[in-house]
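I have a structure I would like to understand better, so I am pasting it below and will then ask my questions one at a time.
A single protein chain has been omitted from the complex, and every remaining protein chain is retained in its original position.
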Amino acid sequence: MTNLFEEPGLKQITVWARGVYENKEARDVVVAVTEAAALEGKFVQAWENYVDLPDRIYVPVRAYGKISDQEIESKYVYENETPDIVALTEETLVKGVDILAGIKPGAVLVINTKRPAEYLFKFIKKGTENLASIVTVDANSLAKSIITLSGAEGATDASGIGKGMGAALAAAIVKATGIVQFESLLKIVENKNAAKKAFEKAQVVDVKTLVNAG
Amino acid sequence: MLEEIKSIKKAPVEEYYVPGHRTCAGCGPALQYRLVAKAAGPNTIFLGPTGCMYVANTSYGCGPWAVPWIHAQITNGGAVASGIEAAYKAMIRKHKTDAEFPNIIVMAGDGGSADIGIQALSAAFYRGHNILFVAYDNESYANTGIQTSPTTPYGAWTTFSPAGPVIPEGKKLMPKDLPKIMAHGHPELKYLATASLSYPLDLMNKVRKGLNANGPAFLYIHAPCPKGWSFPADKTVEIGKLAVETGMFQLYELDGGEYKLTYKPRELKPVSEYIKYQGRFSHLQPEHIEKLQQFANQRLKEVGIEAVAAPAE
Amino acid sequence: MGVKKRISGCVATANAVKLADVEVICSYPIRPYTGIMSELARMVADGELDAEFVYGEGEHGQLSVVYGASAAGARAFTGSSGVGVTYAMEVYSPISGERLPLQMAIADRTLDPPGDFGSEQTDALCCRDQGWIQGWASTPQEALDLTLLYYRIGEDPRVLLPQYACQDGYFVSHILGEVDIPDAAQVKEFLPPYKNHHVLDPRNPQIIGAQMEPSMGPGMQYQRYQAIEGSRKVIEEVHEEFGRIFGRKYAPWVEEYMTDDAEVVIFMQGGHAETCKTVVKRLRNLGEKVGLVRLRTFRPFPTQQVRDALGRFKAVGVVDNSVNFGISGAAGVLLTEARTALYGLGDKVPTVGFVAGLGGEMITHDEFYKMFAKLKEVAKAGKADKQSYWLPFEL
Partner (left out) sequence: MSVPVKEVPFAGTVPSPKTENEGMITGNWRTRRPVLDADKCTNCLICWISCPDSSVNQNADVVSFNLKYCKGCGICNEVCPVGAISLAPELDFED
């Protein structure tokens, strides 16, 4: 059954965040990356997890993106069941949250953190067998999170896409995965400076080296 | 008869609003809920009209109450409580239960009390049911992501009253004064008080007075909301104190028909001290802040405090 | 044994509520059901009934009060008519979803505009899909009996669903009829005290109505579906026992009148069926093979029983006493449900819709006569040339 409905070439991005304080940033990451992909002629979709809303301060919440070469047919499959890319707007999410649930082989984990990947890897208890690399970037040092309630529940975000820390996190995703051209992302995000610095500074670590070290 | 709690150290250790709920970190309404439950004790039935304290507390088919709890619609907390009370009265009288008459407490938000719920609330008090109706005021429809309610202050940004070039102050209307609406015109009312989570002992004792009143009692609790008001989650208690110290909220009770101030700030601070920590007011211009100051002065005057606050800078 | 009195449907219902020994009643005035509450208020004031009589602040409040009362473990009663029934709409689904078997009497009434106070089944039919047991009484006697039957069915631990006991406003609710009021001992035997396993009791704390995420939604709805489907067996059992105890036997689903060798029948529910009976009888005297099938239980809808009952005639006319603007078949919900029941029988049983008695107007003998005449034509032709007819304008 699953194979019958598989959509080859469909990539899924799941961003985990802390409610209220980073909800916009999570939404911005998926919107920025998918809008960039749309500029490149891809079919895209971005949305927030409805059950996670209304978000509460610090509650783990998810935002999703889908990018494909073909028209997306699973547009109302409302959770990303097999993500290719997982990103965290906040580092503590590695602890006690099943962030890698369902990831595809070769998946990439991108974390907003000052800490090294080796340290964070210790906290991830499930799903690492399919994980190819961990990308770290100190997005908080490049841009602040914008806390706003506008844009939630399907409304228009009056504060602008990629104005805050999400621009940096999106850039790290692009650097590690090449899912879109970095130039495309820059056309979308407002905080281009943060995106550029993140693109430059993000560190990609092969999970194999972490497993061997651990 | 529930006895007066003399100090925080003498407050009951037992929790009836236990850990494990999906309320915000630093949630004011959750804190007041815990204090109300603690003061009320085990022989209590809670009703939760729709709102944050329904949805956030019962997400995923579970809940944090060690006492019975039932959902009511956002419209009908007062009516459902009336039904429970009438049922217990009749069942006890007709020997259909050997239970003791319970404390019946409605925990309604400002929408479920001052707005869509006011009809059921007023009717329950008119009829004289022996219930305690708590209106926890976080000054917005918070569960749906912060929309204006009748108690949202003038000038506050919400997703239904955003500030913009055409409407620079955000919310243009002055808030309803629910405790005064309740105080005047409900002849069966036995007890009414306002409280704040920042004054926990006062709050718990007002809960007990209300439950001891043997008739309809109304408690209006100021419950700062870090999400909706945009202040850091650790500042909830401080914001609650500032509301009282600036006169934006007044602590009083109406017991036996007379207003009594239960806390009088030693020195009133200007309203600007209160609003500067809250993102929802960050767009306000001096003329808007002045209007808020006048609003606070007026409310203070109504409860017998002459405003001495300096005008906003 | 009981006593016989000439009373209205309102008073008959009130007597049943008294016999059911309810604990909480919640009132709000609206014609034509008001008489039920006035009668109950009098009974409470006179000490005939020991119950809390709560003045609702409106129908929404009424339903909310009995919701709370039922959740606290009390047997509870309320009622309404017309726009009052629709004003309370928010509260019907929580009551059935939380499986609180309280009862609401509906003396039906047309909806506004323009403030017509006459009988029409539209109000009650608006709430037909809320997970409540529902059916219509055609006489004051049946109104009394329906109240007792429904409490017993709804409170059965296999069912636990609320009930709308409906009667046509004015016709049934106001016109006196002879009613056998059973004695309390018989009712006690038939209707045991209300017990539920989820009640608000601090000695056994439970959380009632916690919020579910969408993944629990299908299961929650499936439970209610199972409850109403499962009630079919209970409805039959309870009717059987009612007959045994009270000596009045009702067919649980459809009542057939002079249908034995009938060729065409009218299918309908409610008090106007009494008028139809006269027409059937007179036409029979003239040698016409006509009959009446009266639906007694509308929810759950007895699909199989209706199919069995109607499937053997040459034409069926379905009388809808409600407005359902834009509905398939251009008549009413009874026509669509009857057609669903008959689906697959091909052209064997042509069906025609008749919308009649709207706004509280009576359905006259003459109108029923015309309906039967039309049905004879349809039976002869083997098909109808029109889906439905609005009376008196189109027939």
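Going by the order they are written in, the chains are A, B and C; count residues from 1 in each one.
The rule we apply is simple: a residue touches a chain if its C-beta (ideal position, glycine included) is under 8 Å from a C-beta of that chain, and two chains touch if they have at least 3 such contacts.
Computed from a predicted model, the values in this text were never measured in an experiment.
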Chains on display which the left-out chain touches in the complete complex | A, B, C
Check each of C:186, C:206 or C:387 against the chain that is not shown and name the one that touches it.
-> C:206
Residue in contact with the excluded chain [from A:52, A:91 or A:138] = A:91
Hidden partner chain, touching residue among B:30, B:55 or B:242 = B:30
Give the residue, chosen from B:77, B:153, B:179 or B:200, that touches the chain omitted from the document.
-> B:200
Only one of C:198, C:296 or C:339 touches the unshown chain, namely C:198
Touch list for subunit A against the chain that is not drawn = 18, 57-60, 90-92, 94-97, 115, 119-120, 122-123
If you put the missing chain back, which residues of subunit B would it touch?
-> 8-9, 11, 13, 15, 17-28, 30-31, 34-35, 59-69, 71, 200, 232-238
Residues from subunit C at the interface with the omitted partner, ascending = 97-99, 160, 198, 205-210, 212, 215-220, 222-223, 226
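The definition used in the following text is that only the chains that are shown with their structure count from here on.
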Going by CA means, which chain is nearest the middle of everything shown?
-> B
Chains joined by the largest number of C-beta pairs are B-C
Using mean CA coordinates as chain centres, what's the subunit A-subunit C distance in Å?
-> 56
Just curious, how far off is subunit C from subunit B if you go by their C-alpha centres, in Å?
-> 43
Taking each chain's centre as the mean of its CA atoms, how far is subunit A from subunit B in angstrom?
-> 39
Junction residues of subunit A, two or more chains touched = none
Mind pulling the residue numbers of subunit B that touch at least two other chains?
-> 55
Quick one: in the complex, what on subunit C touches subunit B?
-> 23-24, 26, 50-52, 54-58, 60-62, 64-74, 76, 90-91, 94, 98, 193, 200-213, 216
The answer for subunit B against subunit C in the complex is residues 42-45, 47, 54-55, 58-63, 65-73, 75-76, 79-91, 93-94, 96-97, 99, 102, 119-120, 122-123, 126-127
Give every residue of subunit B touching subunit A within the complex, in rising order.
-> 22-27, 55-56, 142-146, 158-159, 162, 226-228, 230, 233, 279
